[in-house]
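Removed from the display is one protein chain of the complex; every other protein chain stays in position.
Let's look at chain A:
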């Protein structure tokens, strides 16, 4: 959450609740709603590390709000963030461990494990399809997020298929 918040502040000063709304609007309904408490905590930490600065703004009818702006150090942290490529996503290693170790335990059957895992993925895929159908058509970023998740799942499903092909031959 740290860097996305910094990135939102690169446009100009904002307070915590505004940032929450901006994030929701940008990423759409598929992205889990950011918790406003978590946002305030993160802003506090960013301020402590000198990446942003907060300023109390008095409001007549409400409690004061804190408006944050990016510092030069914050801007630099963002540059570094954009500069670095991210690690590739990892294979679902916990499932792989189950698959690899099941035969030795006599407690689970590999094909049943694969079938169960496939059901899980297919259900998630269905939920993603529904999210995509419900999402505002014009929100390209939100649609790309959902499509990315679907393509990852598709790859996981393809891989399950490979596991099944290989392991069924052994039976």
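Note that in this section a contact is a pair of C-beta atoms (placed from the backbone, for glycine too) under 8 Å apart; a residue touches a chain by one contact, two chains touch by 3 or more; residues count from 1.
The rule is short, and it goes like this: contacts and distances are computed from a predicted model.
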**Q.** Name per UniProt, for the chain absent here [options: "ABC transporter ATP-binding protein", "Sigma-70 family RNA polymerase sigma factor", "3-isopropylmalate dehydratase small subunit" or "Peptide/nickel transport system permease protein"]
**A.** "ABC transporter ATP-binding protein"
Q) Taking the entire complex into account, which one of A:30, A:51, A:77 or A:99 touches the absent chain? A) A:30
Q: Tell me which residue among A:2, A:15, A:69 or A:98 touches the hidden chain in the full complex.
A: A:2
Q: Consider the whole complex, including the chain that is not shown, and state which of A:78, A:102 or A:149 touches that chain.
A: A:149
Q.
Give me the chain A residues in contact with the hidden chain, please.
A. 1-2, 4, 30-32, 38, 42, 111, 115, 118-131, 133, 145-147, 149-150, 152-154, 157, 161, 164-165, 168
